Each structure stands twice: as structure tokens, then as C-alpha cells.
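Missing here is one protein chain; the remaining ones are kept as they sit in the complex.
Here is subunit A:
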Amino acid sequence: MGSSEPTSCETIPITVEFSGGLEMLFSNKAKHAVAVPSIDPVTNSPFNIGHLIRHLVDNLITDDRTDLFVLDDHLRPGILVLINDADWELEGEEEYEIQSGDAILFVSTLHGG
């Protein structure tokens, strides 16, 4: 399917938030309104969290240290993903298909005290 397909042009609005120091990599801003395609243009499949992570690295990150967010094409260890305030492991992790209005929170785990 080419990009002329109407479905791949549709975007869905979501909120992406960063916490625990990760906001530093995204223009020092905690909360971002983001529009993502409903269909991932590369794989032609419904846009999921895995696609979102790549999308954020390609479009939203403002810091050179991308390795503080992704390692080997996956989220780096030590970052929790919360989909509408639930651990992403309860929702299918990278496979979770993004819905309009979703709030996705990336939190780096803290160890200090």
C-alpha cells in the first residue's frame, strides 16, 4: 500500500509525558501533545508503542544522547512505560496499539535516597 491510501494519512492525538529525568531529553518539557499516524507507514500495521518509541526518537527527542532512551532499537532498561496509568506489561508492551486520547508516560526508575 502506498502513502496515498487515506488510512495512512489519518493521525491520532495522544499525550506523551516524561518523568524522572527523561524530560531532559525532550526539550526539558514534561508533557507533549503528539499526533501519530494511525497506521505505521513502514510496516503498514496499526501504530503501536514500539512504533511510538521510534517516532519519538525520529521526531521529538532534542538531545544527542538517544542511548539514554533507546538501546538496540528498544527502550533502554530502567524506563517504565505507563499506558493510561497502568504498567505497559499489563497492556502488551510494545505491541499495544495506540488509541486516540491515550496518555503514555515514560518514567526512568530512581535509585537515590
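By definition in this document, a contact is a pair of C-beta atoms (placed from the backbone, for glycine too) under 8 Å apart; a residue touches a chain by one contact, two chains touch by 3 or more; residues count from 1.
By definition in this document, contacts and distances are computed from a predicted model.
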Per UniProt, the name of the complex member that is left out, chosen from "Glycosyltransferase family 34 protein", "Exoribonuclease phosphorolytic domain-containing protein", "Translation initiation factor eIF2B subunit delta" or "Adenylyltransferase and sulfurtransferase uba4": "Adenylyltransferase and sulfurtransferase uba4"
For subunit A, residues in touch with the removed chain: 19-21, 24, 27, 30, 61-65, 67-68, 71, 76-80, 82, 85-87, 89-90, 105, 107-113
